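First the structure, in the form of structure tokens, and then the observations on it.
Entry: chain A
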Amino acid sequence: MITITHYMVLSAALFTLGVIGVMTRRNIIIILMSIELMLNAVNINFIAFSYHLQNAIGQVFAVFVIVVAAAEAAVGLGIILAFYRNKETVNIDEMSLMRW
Partner candidate 1 sequence: MVEAIILPLVKIVIVLVAVLVTVMYIVLLERKVQAWVQVRLGPMRVGPHGILQPLADVLKLFVKEDITPVKADKWVFTAAPIIVLVPALIAFAVIPFGKTVTLFGTTMPGYIADVNVGLLYIVSVAGIGIYGIILGGWSSNSKYPLLASLRASAQLISYEIAVTMTLVTVIMLSGTLSMVGIVDAQLAKGWWFGFMQPVAFAIYFIGGLAETNRAPFDLPEAEQELVAGFHTEYSGMRFAFYFLAEYANMIVVSTVATTLFLGGWLAPFPNVPALSLLGLVPGWAWFILKTFLFLYVFLWVRATLPRYRYDQLMRLGWKWLIPLAILNVVVTGLLKVLV
Partner candidate 2 sequence: MVEAVAFYSLAALILGFGVLVVTAKSTVHSVLFLVADFLCVAALYVTLQAQFLAVIQVMVYAGGIVVLYLFVVMLVNLKRPPEAHSDPRRMGRLGLVMAAAVMVELVAIFALGWSKPEVTGGGGLSPNNVEQLGRLLYQDYLIPFEVASVLLLVAMIGAIVLAKREL
């Protein structure tokens, strides 16, 4: 029997994976992708609760999360491109300067 806790642990694990990615990787594109993983973990929770509570509102919020993810990806990648154009790098350790 799969309970809601199973889904919650899965989502926690996926979220943690995202955190590890953000914390340890230096390639900013992969960091952004890790954030996407975290957002997905959140979505899994929403959907699982929606099913568990037999309530469609969870799905509504999942839709909003996807919208936010799309916006985040667009702006984030725009920043990466602009940065790459100036510094020829996507390494986050080389982005420590506020000006150049």
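As a selection rule, all candidates are chains of the complex that A comes from, given by their letters.
Operating definition for what follows: a residue touches a chain if its C-beta (ideal position, glycine included) is under 8 Å from a C-beta of that chain, and two chains touch if they have at least 3 such contacts; residues count from 1.
Given the structure is predicted, the values throughout are model-derived calculations rather than measurements.
Here chain A touches just one chain among 1 or 2 in this complex, the one numbered 2. Interface residues of chain A, counted against candidate 2 in their complex, comprise 1-2, 5-10, 12-27, 29-30, 32-34, 36-37, 40, 43-44, 47-48, 50-51, 53-57, 59-60, 62-64, 66-75, 77-82, 84-85, 88-91, 93-94, 96.
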